[in-house]
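A single protein chain has been omitted; all remaining protein chains appear in their positions.
Right after this comes chain A.
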């Protein structure tokens, strides 16, 4: 870790004055001794929520392979996320492997999705076996989320039993 090269540096421009009018000397966030300590949301430039729909903790992300227009604008963790996501990677795994709080990873991932560098890996249930008594009003199988997908749950069950 190299404190001088913190990609979250913009926070420095905005973050310090916000508190400066308090008791001087008591609330100094940054000084020479602070070293690499960066408040968790500095790297997200203070945003604690992603721009779009919040991503689930087990959302699987995958790099689109597109090149960033301005690589220099990416925070270092974002570059590492892109590298890891050359293979599908769940958000929880990214947070754990990069040792960053989940909330931070979620905001950074949101940016990468917005800029088309990452994609959400969608789960589409494999062609469901049509059940004879299927209700005509039932939603098409492809829209079933994984946790309600009976075929998937059955597979999980079989494999857990066999572990």
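Things to note:
Going forward, a residue touches a chain if its C-beta (ideal position, glycine included) is under 8 Å from a C-beta of that chain, and two chains touch if they have at least 3 such contacts; residues count from 1.
To be clear about the criterion, contacts and distances are computed from a predicted model.
Only one chain is not pictured, and the protein name UniProt records for it, out of "ATP synthase epsilon chain", "PhnE/PtxC family ABC transporter permease", "ATP-binding protein" or "Chemotaxis protein CheA", is "ATP-binding protein". Although one chain is not displayed, chain A still touches it through residues 11, 14-15, 18-19, 40-41, 45-49, 56-60, 62-66, 86-90, 92-93, 95-96, 99, 101-104, 119, 121, 123, 145-150, 152-157, 159-161, 163.
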